[in-house]
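Below: one structure, written as structure tokens.
Note that this complex is displayed minus one protein chain, with the remaining chains in position.
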Amino acid sequence: MKKIIIDKNLCMNCLNCSLACMSKNNPHSNNIYDLDLSDESNESMNHIALNSIKSPTPLFCRHCEDPECVKTCISGALTKNKETGYVEYDPSKCASCYMCVLYCEYGILKPSESKNKGKKILKCDMCKDREMPECVKHCPTGAIRYEEVENEVKKA
Amino acid sequence: MKICKSADKKLENFICNGCSIQTSFNRVADQQSKCGFGVQGVCCRLCANGPCRITPKAPRGVCGADADTIVARNFLRAVAAGSACYLHVVENTALNLKEYAGKNKKFKGEDTLNELAEKIGIKENNKNLKAQKVADAILDDLYKRRYEKMTVVEKIGHKARIEKWKELNIMPGGAKAEVFDALVKSSTNLNSDPIDMLMHSLNLGISTGLYGLTLTNLLNDVMLGEPVINKAKVGFKVLDEDYINIMITGHQHSFFTELQDKLMLDEIQQMAKNAGAKGFKLAGCTCVGQDLQLRGEHYKDIFSGHAGNNFTSEALLQTGGIDIIVSEFNCTLPGLEPIAEEMQVKMICIDDVSKKRTADFICHTENSKEKTADYILKEAIKSYKNRRKNIKVNIPKDHGHDDVIAGISEKSLKKFLGDNWKPLIDLIAEGKIKGIAGVVGCSNLTAKGHDVFTVELTKKLIKQDILVLSAGCSSGGLENVGLMSPAAAEVAGDNLKEVCKSLGIPPVLNFGPCLAIGRLEIVAAELAKYLNIDIPQLPLVLSAPQWLEEQALADGVFGVALGLPLHLALPPFVTGSKLVTKTLTEDMKNITGGQIIINDDVDETAKILEDIIVEKRADLGLTNTQEHSLVQQ
Partner (left out) sequence: MKYVILGASAAGINTAKKLRELDNNSDITMISTDESVYSRPMLHYYMSGKRDINSLSFINEDFFEKYKVNWIKSTSALALYPDNKEVLLSSNEKLHYDKLLIATGASSFIPNIPNLREARNVYGLRNLDDAITLKEKVKTVKNITVLGSGLVGIDAVIGLMENDNITINIIELADRILPLQLDQYAAGTCEKKLIDNNIKLFKSQKAEKVELDQNQNIKEVHLDSGKILPTDILVVATGVRANIEFLDNTNIKLGKGVDVNNKMETSIPDVYAAGDVTAISGTWPDAVKQAHIAAYNMAGHEKEMDEMTVINNAMNFFEMPCISIGEVNNMDDSCKVKIFKEHDSYKKFIIKDNYICGAIFQGDIAYSGVFKYLIRNQIDISNINKELDEIGYEDF
């Protein structure tokens, strides 16, 4: 399976990954260059945070091997796809209980703040219908890469 | 190495197989991922609280500036810089004219001098004094204070436009002062009014267009000769390895007046022969090469032809056939430096605005033009002798064309039509020519590839019987793919094809360098004057599909100030502001009559431009008789 590999030392905090994610999740946007930056319904599944020495750190869903968010989901909205290894999210099932937010110890998940998204969770889907995740495609430095990793399910 | 596409397949092939040193074509891939904030114009680096970027969650910078203010500031700064570039060119050209006039030499374009003097209102019988007074009138305007309006504007501008500009309060004061205050205005915590800043851009556009472009052309014509329609050789094939080849890059043709005159002398050519070559040749590349081509009729023996536009220069250097590069302005790519080193090509700069790291600098204000010319020739010989024994020359002789129709200007075209615009207007009225599109400006590597958008769009337009006029690197691209040769008539729509064949012209007319966009605009103004209408009423559209730089934006806003629709394939870093984008693309129609059209799809663009032409024809009462119209499909 392929995963997003992060080398935070290469991150320049340009936020292109976040714009790419917003654009991909916005039906009216074709690319990051036509994204409406004043539209609060544009939200990114990834974020970049500065650590205490002000070094930018890209924080992306890891699609964990044994995902806490899936285990704690009360509605069945979050599931682990054994074939792709991706943690999938079906907002139509989600009960907005936010157990997953509490249990994601990597601090990736949060509720949408957009008024029209019904307080669902912002969850990376790995752009699974595309050749590669848009965030990776738009990273100018190689800080986030999309690479084949050993099949973790078999490994376990 | 990965390379970006070119409309010019032979060039692409040469870069792939004949170029071992990296060029811009190779670097595109690694720069593919652009910063979205930069592209949308919402990154502000004006103060230490920044850079601030506008996002849905952060709609204002630290200072409180919103996307509209940030975008407008960035846009005004870009236009001001572009305007400054062209004003630098006209300033030097006027200074060069003054100097030239002091030498009591022959003016190759004395008619232009007389016409210009008459327009400006200079009464002087001595031609040298007349030239100096013309130059002074222009320089005086450039140096006026901001609140003093420039005087030449009213004398050379289209009357109806002048009225409009006065109504909009965008008549420019001293051009340099206007640029200066644009920088002030757009600095930290100063102007925050997007509309005021956009109006200031239009003001800068007017001085850019009338002085930077139009007057530069005319002053050059005075010194270097008026364009004469001729058949020209273009492409890499123009290089002859038997000669000492001097490649010049930039936009300031008048810097080479003395060099060209010297090269015409037998004793100078003999120096090259003594060094083992057949002589010296000037090889055209970038816009100044197009200038040489435009006036090629006056320098037949010393000009080998125009090889290509800005982004072909790195490849041209790798043919090994160039012995020295003399540059005076952009587009002199930094990428030339390592190639010149590797190919042992001497680099000289004669204007420090384009000083290259690896070039010798000969200051034009401290050295006479003669002395500079002598230095260039001496270094050219030295370089030729040193390098030719080490460097293999590999010129793709199959690249280019022998029959490009060059030397087209507002004057030579009118003369060609029988000293009258009527034949052209009749063809438009009859629908043989549906309208005119100026496909102009730069070449870039990102709007589908090198010249790809330009060439594809041009093909679509001529197919719809729209006559295309081109000036700038766009024409460098269009001529190298054959669209400026008479045989290109076959690619045009039936009506345009018929016109071209009967006149022996191609469907895409080559006006030369980007400065000559000013000439297109003279044509537009003359047509409007002939018809007694305002410029926006003409069935005329502009596209700078592959605009590259700030200069192009300054050019572009002149088009908008003229009231013309201007298409750009790539947005000018404004889409982050709804207000700025809407003002430029929609509201401007009610301000100047012009508009910017941003579209990166060739088919859609061709349709939009054709629709505008059709609409303007209808407004003029012209019917559309052609059945193969895109609009009707």
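Some observations on this one:
Labels A and B are assigned to the chains in the order they are written; within every chain, residues are numbered from 1.
We take it that contacts are C-beta pairs under 8 Å (C-beta built on N, C-alpha and C of every residue); 3 or more make two chains touch, one makes a residue touch a chain.
What you see is a predicted model, and the numbers here were worked out from it, not measured in a lab.
Partner chains of the missing chain, restricted to those shown and counted over the full complex, are A. Among A:37, A:108 or A:144, the one in contact with the hidden chain is A:108. In the full complex, subunit A touches the omitted chain through residues 47, 49-53, 57, 59, 68, 71-76, 93, 95-99, 101-111, 119.
In the analysis below, only the chains that are shown with their structure count from here on.
Taking each chain's centre as the average of its CA atoms, subunit A and subunit B sit 46 Å apart. Within the complex, the subunit A residues that touch subunit B are 14-16, 18-20, 22, 32-43, 137-140. Interface of subunit B with subunit A (complex): residues 31, 33-37, 39-40, 42, 53-57, 59, 67, 571, 575-576, 578.
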